[in-house]
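Of the protein chains in this complex, all but one are displayed in their positions.
Moving on, here comes subunit A:
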């Protein structure tokens, strides 16, 4: 059973719940009474999960003063454009969104390529140092990245890359988690397919490109989404690297807005909403891949 079906099965006809109901336990009414606390608990959990979202949407369409007034607004208001205009004026938010998107997309493309190639190499070939490399990848997953902050900061400063996209992107391109995810995925790959391609005269690169990649598409989709999310969420490293407003990513810009002398709360809520929107869209469109990507192979899909 995969992690994806845990969430993504929307069809009520296919029962994806494994714990079967015990047969013939009393009349329906009695069952209903016993089960109502369960529905109540789930309803409360759902409301708690959704309320901050709802508030984020409502708050970003009202004036700041309304967010702390009594009674609180319960419905969206008409201040969305004003808030957007102020957000744009105070931190150049369109530029900030562009920075975040550009960095996340470029990072995702290159990091995924590195992970796919390395995972494939580790899973399929034998070569000197393969065991060592696999060990290094496993150790990298275990070591907190914060230990690298000081030396990486010095490195970027010494090459004059502070405040550039590449300083944010480059140091974490080799993502141990991604490599490991791909290696596990490719271990299951049918070797006879590779051998057949080889007998047909395809070279290694062509085999990889034409035979392996198309079959591995679901795992790659999960990897791509996982990589994008991790870069979109990245905070501490961009915070250290980016120090002019025009280079900020969304989390760094939100952090700056909090520190301003007069905090624009409704702008801040709108900024948070816009920061979450791309992940929401990804989630709604690619629910399955999103979940297995988010879990990052925690449960093998």
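A few remarks follow.
Rule of thumb we're sticking to: contacts are C-beta pairs under 8 Å (C-beta built on N, C-alpha and C of every residue); 3 or more make two chains touch, one makes a residue touch a chain; residues count from 1.
FYI, contacts and distances are computed from a predicted model.
Looking at the choices "DNA-binding transcriptional regulator, Lrp family", "Aldehyde dehydrogenase", "Sugar ABC transporter permease" or "NADH-quinone oxidoreductase subunit H", the name in the UniProt record of the chain not drawn here is "Sugar ABC transporter permease".
Listed residues A:80, A:101, A:149 or A:221: the one in touch with the omitted chain is A:149. Counting over the whole complex, subunit A has residues 1-3, 5-7, 9-10, 12, 15-22, 31, 35, 38, 41-42, 45-46, 48-50, 52-53, 55-56, 59, 67-72, 113-115, 117-118, 120-122, 124-130, 133, 136-137, 140, 142-144, 146-155, 170-174, 179, 187-188, 190-195, 204, 208, 214-215, 232-233, 235-236, 240, 250-251, 254-255, 258, 265, 268-269, 271-273, 275-276, 279-280, 283, 290-291, 294-295, 298-299 touching the chain that is not drawn.
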